[in-house]
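Left out: one protein chain. Kept in place: all the others.
To keep things simple, chains are lettered A, B and C as they appear, and every chain counts its residues starting from 1.
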Amino acid sequence: MPAERRPGLGRGAWPPLVFLGVLCTAALLAPVLPLADPTHSDTDALAAGISAKHWLGTDALGRDTLSRIVHGARVSLVVGVGATAIGAVAGTLLGMAAGVVRGWVSAVIMRLTDVLLAFPAMIFALAVIGAVGPSTASVTVVIGLLFIPGFVRIVRAPVLSLSQREFVLACRAMGMSTPRLMAREILPNILTGVLTYAVTMFGVGVMVEGGLGFLGVSVPPPEPTWGGMIAEGRQVLAQHPMVTLTPTLVLVLVVVCANVVGDRLSARLDTRGAML
Amino acid sequence: MNHDAPSPSAAEPLLNLRGYTVHLNSPRGTVRAVDGVDVAVARGRTLAVVGESGSGKSVLCRSLLGLLPDAAVALRAGTAHFDGVDLTALGERELRDVRGRRVGMVFQDPMTALNPVLPVWRQIALPLKRHLGLRGRAAKARAVELLDSVGIPDPARRADQYPLQLSGGMRQRVMIALALSCDPELLIADEPTTALDVTVQAQILRLLDRLRAERDMAVILISHDLGVVADHSDDVMVMYAGRQAELGPTASVLAAPRMPYTRALLDAAPTLHGPRGQHLAAIGGQPPDMSRLLSGCAFADRCPRVQDRCRTEVPAMTRPPGSAHEAACWNPVPPPRPGGGTVTGISAARRESSRT
Amino acid sequence: MTTADLPVSAPPGTGAVGRPLLEVRGLRVRYRSGGRPFEAVAGLDLTLHQGETLGLVGESGCGKSSVARAVARLEPDVSGAIVFDGQDVARTGGRALKAYRRRVGMVFQDPIASLNPRRTVRDIIATPLELAGGHDSTAIAARVGELADLVGLHPSLLDRHPHEMSGGQCQRVSIARALACVPDLLLCDEVVSALDVSIQAQVVNLLMDIREQQRLAMLFISHDLAVVRQLSDRVAVMYLGTLCEDAPVDELFARPAHPYTRALLASVPGNPTPDTALLTGDLPSPLTPPSGCRFRTRCPLARDTCAEIPPTPKQIRPDHHVACHFPIDATP
Partner (left out) sequence: MTARYLLTRVGQALLVLACVAVTTFALGRVLPGDLATAVLGQSATPEQIAEFHHKTGADRPAVEQFWSWFTGVLHGDFGTSALTGQRVSDALADRAAPSLLLVLLAEAFALAVAVPLAVWAAYRQGRAADKAANGASFLLLATPQFAVAVLLIYVFAVRLGTLPATGYVPLDEDPAQTFRTLLLPAVTLALGLAAVYYRVLRAGVLDTLRQDYVLAARAQGLTPRQVLVSHTLRPSLLPLVTLVGLNFGFLIGGAVIVEQLFALPGLGTYALGAVQTRDFAVLQGTVLLIAGVYVLVNLAVDLLYGVLDPRIRHAR
């Protein structure tokens, strides 16, 4: 049993990993999968329930919900992964620099993250997307930028305490250069923490993209997005709640899965830490 | 209450352990942290418990008061009679009335054992309220009195301060005041001076001696430092890998150790007098893996006097011929010839004269 | 650069005993606490000769570790001179600093925190060799094996991670790492304080052996007087950032002249010297050190002068220096 052989991550992490894996594969293969055209209206089945033809029903315009969810996943997952990657890479580099190189470098980085945090996030996102035009790339970059301060904080605190640890002093006493110290000695010790946080932030990224889609400023129609599907369903909420509920459930499930995986990872970290 | 209580001796022991055993759960299996300990301590006396890290001395004391997490304890056996009551038979609620009220405890590092966000007097006031029902001004007055009694200068001002504002020595005095707040009959001091500087250590150990005498308290002094033990205890129990190695009057144990481990411990420590510059008599190897069931003596693998029997049979505590104390050893170290004592640097005899 | 270019300590016989290897003059180490600067080391002179072991003792907060870190060039705010083998290295950089670092090894107190938890023992010991450059991987592997043998580490331990080993084994790894580039000077900062007595004796013995074999000079910092006595040729006593007393080891332990040294010796438990002159009170804060002699607030012999004039070290017997206005005269 794989769950037994990988100590710590635990059995609980596998169902969510499998679910996320299946969703990713489906999203990747969406063009070649035997799915209905996500933009095609089936006028015979408006806001229909589950049927053999439409496994998850249709929306108010008669478009196939399953197909729209799978195609929407292409946007959601790309934005979630991309934004997290931008935040994690930039945040880790800046956080390590702020932790290791004291003085003005640290001060400048910390003030920059303060500015980014003080800026109302949603308005920042709306304004920037408004400026450069809505697309998967712009949405990803904007959310990624907003993620940076969080990663800086997550990275800087352990780096500060690590840089006081004796093994780091020993390396400095041997004349190790600061970049090498960061890459070889400090980075491996914070990587698992960053990974855990990144998994959680992936979920947040998916949620934020949903929010932007809901406000109608994410990737523009006719391309399906989960947020957009939920927003469109609101008009028929009283009569056909499933039109809104189905994409909502999928979105919630993705984020729950990401959080469970993140939680398992950090629990594994904790026991590791306790053993040291 | 007279079931299986040991026969009363001249000084009825306040605390009496018989076959006291604690096994702990660990990721690598059950650890025999304390294995069949028989020891007693009377009012007004100090029992030192000596051993290296992992020898089970802290587990012994914490488990007595039920301070180990339930999930960590795999097995607790034997008896621990405190003033006639078996502590192992008490539930959490009953133990809570013993803790702090009848048995006080001092921890190793006063910086972490005191709450950083509460002023000193508030921390002392909590057990006063719990056990003695003192509140408000009365509790504060009593806290200041206690701080004064442990030798804190300007106690009224110090009472309002936070642990961070006190020096290490003063923090440990606060910890002692806290442990003594409800006049306990037994004080357990778990390495009370290990985190302190040597000049402050001397002050704290003298304070503990004075308080013990004033209050006719029994004291269990856990330490890894044989020098501390020599100067500040009446009896000593040496532990190795959860088992008793040697037990008896401090002067006798340190002057004429019979168990090779005690002998080696004394020889391994560098001293301020005697020869220097030569190799220390280090004990080779590492302590045994305590999750393993040891068929013989726990020290057998590192012992210079090891015999075949040591590896197959667990030695019991017995009094070797010509000894004033007990040791657990199949092949005890011969007693030093009178007058030709080995140089240990730790003069246990001095203590006999200095204490009276 | 090849192995042959690595700095090697003087061959036996050539390095005249008594040639100073390290001279620290007027060393000051400053820190900041909440914006307020204070001196952890306030003007310190030390001399360490080739092949000699100097013990540096004092209680926590006396600045002894700061001295070692300053010598290892780990402290940012340092003034004074650190003369190593004739050159002031207190402010050097670049190549000269790199060369200096290779001639000085350092071992720290906490055996486990001294080693990167993510690296194997092999990687850890190889790091200084990689940094020195010029070695190919087979040369490094061979040298790592040699070093492991030198410090008594079984080769099977080389692929372990620090948390899979005991404190004593970790400390051996630290020592091996410090010795990798064949230093002339080993800085030992409380290296046996975290170890149990039986393991402590093993490490002390190891240090004694290595010192012989490698003809190392050692700055051995500890709060434990007995361990310092065991290892040192000379001993310096520090109090609150200043030097109190400095003498050959037997002289210092037999005839301590500074009241603080006396009190320190009297405080050691199990010490058969009967002495009731135990100190009262605690170390003052280094943020607000006492005027004059820094020890005067706890000194049983303090007089008015002590509050006014800081004492300077003076020689009272051959090679025995004391910074005290009223040293205890213990001429036998």
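Basically, contacts are C-beta pairs under 8 Å (C-beta built on N, C-alpha and C of every residue); 3 or more make two chains touch, one makes a residue touch a chain.
Keep in mind it's a predicted model, so treat the numbers as computed, not measured.
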Touch criterion as defined above, residue of A:32, A:52 or A:118 at the omitted chain: A:118
Hidden partner interface residues of subunit A, rising order: 111, 114-115, 117-124, 126-128, 130-131, 203, 207, 210-211, 214-215, 227, 230-231, 234, 237-238, 241, 244, 248, 251-253, 255-256, 258-260, 263
Positions on subunit B where the hidden chain makes contact: 65, 67, 96-101, 104-105, 107, 109, 112-118, 122, 126-127, 130-131, 162, 164-165, 175, 178-179, 181
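Keep in mind that, in the parts below, only the chains that are shown with their structure count from here on.
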Most distant chain from subunit B by Cα centroid: A
Pair joined by the larger number of C-beta contacts - B-C, A-C: B-C
Centre-of-Cα separation between subunit C and subunit A, whole angstrom: 50
Distance between chain centroids, defined by C-alpha means - subunit B, subunit C (Å): 33
Sequence positions of subunit B contacting 2 or more other chains: none
Of all residues in subunit A, the ones touching two or more other chains: 275
Contact set on subunit A toward subunit C in their complex: 165-167, 169-176, 185, 188-189, 275-276
Residue ranges of subunit B in contact with subunit C within the complex: 52-53, 167-170, 197-203, 205-206, 224-228, 230-232, 264-265, 268-273, 276-277, 279-284, 286, 345-347, 350, 354
Touching residues (chain side subunit C, partner subunit B) in the complex: 59-60, 166, 168, 196-202, 204-205, 208, 223-227, 229-230, 249, 253, 263-274, 278-280, 282-283
